[in-house]
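Data first, discussion second: the structure below is written as structure tokens.
Apart from one protein chain that is not included, each protein chain of the complex appears where it belongs.
Letters A and B mark the chains in the order given here, with residues in each chain numbered from 1 onward.
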Amino acid sequence: MPLAQELKPLEIDAYVDAVSLDAAVRALADGAGTPVAGGTDLWIQKDLGKRAYGRRLVNIRRVAALGGIAEEGGRIRIGALATMTEILESPLLLRAAPVLPATADRFASVQIRNAATVGGNIANASPAADMVLPLLCLDAEVELARWHENRIDRRRLPLAAFFAGPGKTRALPGELITAVSFDRPAAGSFGAFQKSGPRPALEIARVALCIAGRREGRRLTSVRIAAGAVAPTPIRCPRTEAEIEGVALDDAAIARALESLGREIAPIDDVRGSAWYRRHLAAAFLEEELGRVARS
Amino acid sequence: MNKVIPKHSFVGTRAVKLDAPDKATGRTRYINDLVLPRMLYAKIRRSERVHARILRVDTAKAKALPGVVAVITAADTPEIAIGVLKDNPPLKRDRVRTIRDEIAAVAAESEAICDEALRLIEVEYEDLPTVFDCTEALQPGAPVIHANRPDNIAMAHQFDHGDVAAAEAASDFVVEGAYNVHYVTHCNLGVSCCVADVDVEGRVTLYSQTQYPFIMKMDIAPSLGVHPGDLRVIQPPVGGAFGSKLDVYPYEPICVLLAQKTRRPVKLVFSREEEFVASPTRQPVEFRIRAGMKRDGTLTFRDVDTLLNNGGYTSWGATTPFVTMRTISSHYRVPHVRYRARAIYTNNPYAGSFRGYGNVQATWAVETHMDKMAEVAGLDPIAFRLKNANEPGDVTPQGARLANIDLKGCLRIAAEKSDFLRKWAAYRAGRAAPGRIKRGIGIAASLHNAGGAKIHKSDGCGTILKLDDYARATVITGGSEIGQGLDTVIAQLVADELGLALRDITVVMNDTATGPWDVGVHASRSTYIAGNSARRAARKARAMILDEAAKQANVGVAQLDLRAGFVVQADNGVAIVAIDKLLRQMHFAGEDAKLVMVTDYYEPPSENEDKNHVGDMSAAYSHAAHVAEIAVDTRTGEIKVETIWSVQDVGRIVNRNGIEGQIEGGIAMGLGYALSEELVIERGRVRNPSFRDYHVMTAPEMPKIDMTFLETGDAEGPAGAKGIAELPTIVIAPAVGNALYNATGVRIDHPPLAAEKVARAIWERAQRSTRAAP
Partner (left out) sequence: MSLEVEIAFTLNGRAVSAAVPATASALTVLRERFDLAGAKLVCGEGECGACTIIVDGLSRNSCLMPAVDLAGRTVRTVEGLWGERGLDPVQQAFVDTGAVQCGYCTAGMVMQIRHALDRNPAAGEAELRRAIEGNVCRCTGYAKVIEAALAAGQRMRGGGAP
């Protein structure tokens, strides 16, 4: 007997419960597989049948090699399967890159944080992906793997170069995100994540902004700014970063930074907010963060 | 030595809701969980166009899909329409007028097969000119939505009292305002759902979420070719209703038609997206208000013109002026009143009833306007409202006899508990101070019917009550339980009369085959009317027991009482005989056998309105005053409501848990209306049919709530109780809007006070003042 609430007849020919990276990338090799991990974006039932899926469902949830949050040789590596909850509670990240747990705290809900993975948040390539912003600010790289010529072929790509458009990445067919990694920020670094509210978390950002760098009095150096929901992909704002870099922050400098930010973002009107409001909020977030430094 | 039993009352306690243990353990089966043997599933193919002629509907491919049992279109259905104006055929024959219009329906072995079949139905349309705005729909040459209403006016109401023109001439100030209130929707967690089952005689059992099962029989039967007497309505537990199920909507007749055709039980369940698009909304209204006063702030007149966007068909939304009118005419003393309301057909979705029913909209407009008038009069918001407040004994222009009311008490207590005047002055002074976060405080009050509303010939409710040989009582009530707690209130009232424990009472309800007639769950009437009926039935049963006991003990009835399962001496509580023992003696008495089985039908002492809309239509009235204290981020526009002081005249508390829960929940719903909820409809299409983009309040957003209950003790209500559940939703939004003004000097006339709207208004004002600066 069919299940009453079964999905629209979605044609799946095969299901692979991958237990190793080898098995996972082999199952995905021909580009006809869909990897599933947390399911929080993939499994939205009303979207099934509307989105393009491969005919082979590959469950990667149990691939141990894709999990974990660890530091090796001054580089922090977050496995693609690390959940938002794991990031939120990671002692390493709380110490070394607290902007990541701070962002995870603004991410969806407990239940979704328990399921959603960092790999999924990146792979989904939403312009509003929260966790991508601090990773962009950390100059993170995406680690990818695919089955190619009878072996696992790995490569790394700067996260900033990974997104090709809403829902589109530069991953090759059959390529799987295995991890995201970045150099451990130098001592004295700071990072802050801001997102539209008023809900603390359960909201798809109308605008989100992340800023990171090092504070030296009223100056910021190694400035990194990333913004979400203001362009077809999450973006870095290099000209605004340059505007701020090393400058003693006062009202005039902040005004120049805001003006630059306004030129670097290109938000649209949609049901969640107007382009005007997105610009207004992005400026408010940056002004607040820079103002904090200026007043220090 | 007989034991002594002290007097105990369940009324006023924190009674455990009767169905809470089943719900907390997952035992309860809701209507959405219902499965009948051989049951089919059904889905509706809706219009993709907002206004079009239907040229062709081809269901051949859908019918051929394996697992599909029936596909129906208008061609298979009787030519009968439903709705308040009978303008809404369940399946549309030759024309669609809204995006939600029903064109065909499928019954199949699973929902998945239904979905596939819907995709296979081919519909060819020819688009027609569209109109979405009331004013445009009234222009000559506007597209006509229904041929029998060439002016697009679905319904019109008016009320006149006194001489507005003369009152205006005698006024020192006239304040004008325009308030456009928006579309919101119920967001019941349980989506719309029904199950229809037809027997070999053609009799129909409809498992429904309806809030008005008895009148529904008359409303739905004609569209099915069934005698109303052959329709049994059963209401299994529902996941919320809040007024959304006070009318028949097309999906229910469609489901029955499919069951008739397939001769199998059929279940129809909406998707969440469908729930947002195709269930009724709250009625959006455009208000134009002119109101006058004397120099001292005494109101002289109100002149209100409203346009209601009726959408493509007419449900109860179009009749909300009946309630809006009450607020316009009767909330505060207004000697001269003129009110006009027109509901205008457009190609938008249509509105139904929703908790607060026309008063949420009216109170937004009136209480925002009152705040503006107070400022013009140079009075603080409390003093201005007190000056114009109704007093017990007032008879309003519409003939409402306000007896046990205490609006002034509500206002004074709310002001005192919130330290209103001090904060109000301080926050107003703080507007000019530097700082991004501003704080504000605002007040609003509301009047609502608290003893039903006689909109039908009867506003009554019946009860059948019986006691068994073990002194367990079964109360069969016409009233419906939809989560609001009527079941428990009835058990409390009956337990007190019969001297039994709550667990000795079984409340049977939600089935037209067993329950006596009732109007339904609306108008804050259930505790008052179903409660009164149950209490009166219990009193009759009590009298039978006491008569027998008095006869046996050879004492007067007045010397006896019923407590904790015993007949006791009223003066000292000494037990005389166990009630169950007495009941068995009465039962097994040969030819004198008496079973305690009683009935009652309670008709409240209210009146239908006359043709001029005058009449004392509720058996009781009540007020609430709410104060909101907020913090506004003037950059992001985000409003954090920090504290709500709620003061409400509740008559008397029956279930303290229940009444607190109703008020807390009503405040959450009202805050959603004020701040975040808006069904965005553009050119007839719903743009945000999802909880992702339609934000109801969540737990971290909720303020601290400080509740005060005024127990005025209604002379007629059961144990003095009044109906309470709508007022908190009605009164809260303007309190927040008035607080925003207090905080920032920015007045937003059109809710919701969404962050972007607030930010924009504050930004625009700053731009203006920059430009205006020399």
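Convention: a contact is a pair of C-beta atoms (placed from the backbone, for glycine too) under 8 Å apart; a residue touches a chain by one contact, two chains touch by 3 or more.
From a predicted model like this one, the values you see are computed outputs, not experimental measurements.
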Chain not shown: contacting residue from A:Pro200, A:Pro238 or A:Gly291: A:Pro200
Among B:Leu65, B:Met702 or B:Ala761, residue touching the chain not depicted: B:Met702
Candidates B:Gly666, B:Gly684, B:Gly720 or B:Pro751 - the one touching the absent chain: B:Gly666
Full-complex contact with the absent chain, from A:Ala64, A:Val110 or A:Ala161: A:Val110
Footprint left on chain A by the chain that the document does not show: 2-7, 9-15, 17, 36, 38-40, 43-46, 48, 57, 59, 61, 85, 108-112, 114-115, 199-202
Those residues of chain B which, in the complete complex, touch the missing chain: 14, 16-17, 19-21, 23-30, 32-33, 186-191, 237-242, 271-272, 482-485, 655, 657-658, 660-661, 664-669, 690-692, 696-700, 702, 705
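Please note the rule applied: only the chains that are shown with their structure count from here on.
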Averaged-CA centre spacing for the pair chain B and chain A, given as whole angstrom: 43
In the complex, chain B residues that touch chain A: 35, 41, 67, 109-113, 115-116, 271-273, 635-636, 638-640, 675-676, 680, 687-688, 692-693, 695, 698, 700-701, 755-756, 759-760, 763
Residue ranges of chain A in contact with chain B within the complex: 2-9, 46, 196-200, 202-204, 206, 271-274, 276-277, 280-281, 284, 287-288
